[in-house]
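What follows is one structure encoded as structure tokens, with my remarks underneath.
For this view, one protein chain was removed and the others were kept in their places.
Here the chain labels run A, B and C in written order, and each chain numbers its own residues starting at 1.
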Amino acid sequence: MKSRLNVGVIGLGRLGRVYAEDLARYVSNASLVAVADNRADVAASFAQEYGVPKWYECHRDLLNDEDVAAVAVITPTSTHKEVVIEAAGRGKAIFCEKPISLSIADATEMLDAVEHSGAFFQMGFQRRFDTGYIEAKHKIDAGVIGTPVLIALISRDPFAPPLEFCDPKASGGLILDMGIHDFDLARMFVGEVKTVYATGGALAYPEMKSVGDIDNAVVNLTFENGSLGVVQLSRNAVFGYDIRTEIWGTKGSLQIGYFRHTPVLVMTKEGIAHDVVPHFMQRFEEAYLMQIQDFVHNALNGGEPSISGTDGIAALQIGFAATESWREGRPVAVRYENGQAKAP
Amino acid sequence: MKSRLNVGVIGLGRLGRVYAEDLARYVSNASLVAVADNRADVAASFAQEYGVPKWYECHRDLLNDEDVAAVAVITPTSTHKEVVIEAAGRGKAIFCEKPISLSIADATEMLDAVEHSGAFFQMGFQRRFDTGYIEAKHKIDAGVIGTPVLIALISRDPFAPPLEFCDPKASGGLILDMGIHDFDLARMFVGEVKTVYATGGALAYPEMKSVGDIDNAVVNLTFENGSLGVVQLSRNAVFGYDIRTEIWGTKGSLQIGYFRHTPVLVMTKEGIAHDVVPHFMQRFEEAYLMQIQDFVHNALNGGEPSISGTDGIAALQIGFAATESWREGRPVAVRYENGQAKAP
Amino acid sequence: MKSRLNVGVIGLGRLGRVYAEDLARYVSNASLVAVADNRADVAASFAQEYGVPKWYECHRDLLNDEDVAAVAVITPTSTHKEVVIEAAGRGKAIFCEKPISLSIADATEMLDAVEHSGAFFQMGFQRRFDTGYIEAKHKIDAGVIGTPVLIALISRDPFAPPLEFCDPKASGGLILDMGIHDFDLARMFVGEVKTVYATGGALAYPEMKSVGDIDNAVVNLTFENGSLGVVQLSRNAVFGYDIRTEIWGTKGSLQIGYFRHTPVLVMTKEGIAHDVVPHFMQRFEEAYLMQIQDFVHNALNGGEPSISGTDGIAALQIGFAATESWREGRPVAVRYENGQAKAP
Partner (left out) sequence: MKSRLNVGVIGLGRLGRVYAEDLARYVSNASLVAVADNRADVAASFAQEYGVPKWYECHRDLLNDEDVAAVAVITPTSTHKEVVIEAAGRGKAIFCEKPISLSIADATEMLDAVEHSGAFFQMGFQRRFDTGYIEAKHKIDAGVIGTPVLIALISRDPFAPPLEFCDPKASGGLILDMGIHDFDLARMFVGEVKTVYATGGALAYPEMKSVGDIDNAVVNLTFENGSLGVVQLSRNAVFGYDIRTEIWGTKGSLQIGYFRHTPVLVMTKEGIAHDVVPHFMQRFEEAYLMQIQDFVHNALNGGEPSISGTDGIAALQIGFAATESWREGRPVAVRYENGQAKAP
């Protein structure tokens, strides 16, 4: 019988519940031994529903629990620093949901603490575990499209978050908040980004101007290897969730992503229509599971993390540079070298 | 905490292993407490790998195990009768993979034993649990296409089984073996079938004639409510697994099924190509899990089976009639009424 | 400068006008020198609009016109015999729209007259000139799919004709009227049909029963070379015009036909939808032009007709046999050999 990893989940928001449920039910070599949420009733009822032995109101109590060998940190981004540094101090293996932080300085401090403690640390960027992206990576590595020269990425939400969640100080703003997945994929498929240029506006939801955010953006990327990239971000894909990537190489190209949800086509007098992917959970449900399984596997087997803290900082750095570019109307150099953040 | 169902799996062939793995890992309210296979080493190694407490060489020993409340019967069809009748005698809840039997008389005897014992019995037809088919059923029930008047079903395998598995005495022959899924779907979507007419031939693999089987068939269906149906079956979809259904109604129509596997399109000098579904396991992996979860749920909660033994016999009866039609070159009446098999 | 063919068009109904306009404007080596329609005003106004030098009320006057070297016969089917025999007697090259006749005896008499006169005679089956079908034929001839073993054809209209046009005595009934195109394609792609079996019903428009016609049919084909075929016909593709063909071979398969009209996808809150082909004219507009160009080319150059009168009879014979099969509920042998109609 295989060894199992005892995991605690900190933060039971929408996404935290997904990871906790995956760990409770579907990850065969993990045991969900504890959950923590500062809303005690949420933690208690989740524990009861899923048969989790222990629940805590304070994350610190979970971190002090000797039964817990690993933690998934799914709390608001602003608390990542505190929780991760404490978890590292307790020697827990750590899974940290993106973005690692909204501050390069904080993120660097977190990774220093992790390195000092020797704790296992893996970032969350679930798209890397999606069947489509995995298959695309295999095909590129196999030389199917030659050398990639241009990557075009699209992320569109079906609606804007409520205005109170759009404050860029908390969310990082559209470009960072939505684009960070695309910036991470761009690095995975093509390499490090050298400079960015972004345009944007509050075009579909003008009320966003009141909080200083936008709802549409186009971000140009120039890679250190000379390749090109472009990211389109928007909140007005009113029909559903639109995630697509194209990678163009010297010998061919790949298109990843589609609009259909179920393989059902409906043909009526109104025309021919097919289902769409409503939002990110329907699109990436399986990828979230694959990702947490991968973390458990790596933490158990002492391997390298599939996505490192440095990856977390690198994507963040691109997002900051792009946001700055949008604000200032000029191209901006991304301040890191080989994935290492540089002081501004 | 919910109650759990203790399940034993009998038969660890390709499909038996799928169900057993699903029960061991992914069905939260089930415990896989025992497996049985007449190849002792297969049973032992599976039990070890998946942490199953007990394994048996003889299905009878598993049926005698008091810890086992329910069994999944995934043995060769020719043994279904013996295993199911014994399981019913032991009061186990029973999940029986399709086809229920290759004999109406045997199947009737099985269902009589089940009824007499009061055991819970559910047939396996996994397509009913596929996302696409579920969604289609919902849309039809919601009136989206009006009244269905024609159903067209397609099942194509990427290759023929080895000749030794094509003996119609064991497999039932192409029309029954492949078509039974389509006959079941036809009943689910449209209703009872009144008459059938079938044509067929060993056209892509002429060597099949030596064992008396064919590799292509077209089966016309006439339903008791006057609707029409047509089923295409073949073994020469050389590119992959091709499962499609179209349902045409008075106000619209539905198309279920597609060729793509991952959402990746590859564009090279050779043209534009996309991945395909290689075979049934890739197409219906999730449906198999949904199906066994559904069985566990129904067995625990004492409800009606989602697919009854009568459903199992009805699909079989259509397959027999179609095979007879092919052999004799004339339309044949399906000998059941309201899902009840009639004596020939 | 190339020689030109002086053509007259007889019959200016919907389709006759299409051919006449094509000849007037787009067929470079033809001159439309005369039109005839028994509605004098229709003939006169068409001639004026398109600059046609002469118009006639009676087809016989057009046939007597020495300037006319060739005629396109687009009159009601019931008049084909009279017009074609007279045209042959006058030595005109003849293009005859499908169906050649609603009587094998009449059609045979027509072809005898044509043969006796030595006139050039070409049947109209425009689908043979559609880009998709041409490309498919090339690929099959090039061996891309090996030997064809099954052909599946679909023709669906978006609505039923007015009841007064559904009288099978005039239209031939659904199976003949709609299916004749598919029967012709089946012969072109696979070979001669040996037996047919058909089911059908007035399912979407029950009022059709009053005139003795149906709105849905499924026709099984068995070819003389052992291959299989199936044709689906219906009048209730409420979203538009649905023409599809699949040809399955020993090494691959081809799918011809699609739902989209323009390459525009519309994505709104109601979902994702695309345009459809409204009806046959939008689908086959270009094929009609290609077909009449082909006739002009062949008539000028004295070659073999692309589609012969024998082809016209063969498709008709399949339609009759299938209609008989539907009426009598049994498989029916198609009474021709190598495209030659046999006496019943």
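By definition in this document, a contact is a pair of C-beta atoms (placed from the backbone, for glycine too) under 8 Å apart; a residue touches a chain by one contact, two chains touch by 3 or more.
Predicted model only: the values in this text are computed from it and were never measured.
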Omitted-chain contact residue, chosen from C:T75, C:S171, C:S227 or C:S253: C:S253
Listed residues B:V193, B:M267 or B:I318, member touching the removed chain: B:M267
Residue of C:T131, C:S210 or C:N225 touching the missing chain in the full complex: C:T131
Contact footprint on subunit B, counting only the chain that is left out: 237-240, 259, 267-276
Those residues of subunit A which, in the complete complex, touch the missing chain: 149-150, 152, 156, 197, 199-201, 203-204, 216-218, 220, 222, 226-230, 232, 234, 236-239, 248-253, 329-331
Missing-chain contacts mapped onto subunit C: 1, 24-26, 28, 48, 51, 131-132, 135-136, 139, 144-145, 251-258, 260, 262-269, 275
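Quick note on the criterion: only the chains that are shown with their structure count from here on.
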Copy-to-copy rotation for subunit B and subunit C - C-alpha atoms, rounded to a multiple of 5°: 180
Inter-chain centre distance, subunit A versus subunit B - centres from mean C-alpha coordinates, in Å: 39
Cα-centroid distance, subunit B relative to subunit C, in whole angstrom: 42
Centre distance in Å when subunit A and subunit C are each reduced to the mean of their C-alpha atoms: 58
Sequence positions of subunit B contacting 2 or more other chains: 251-253
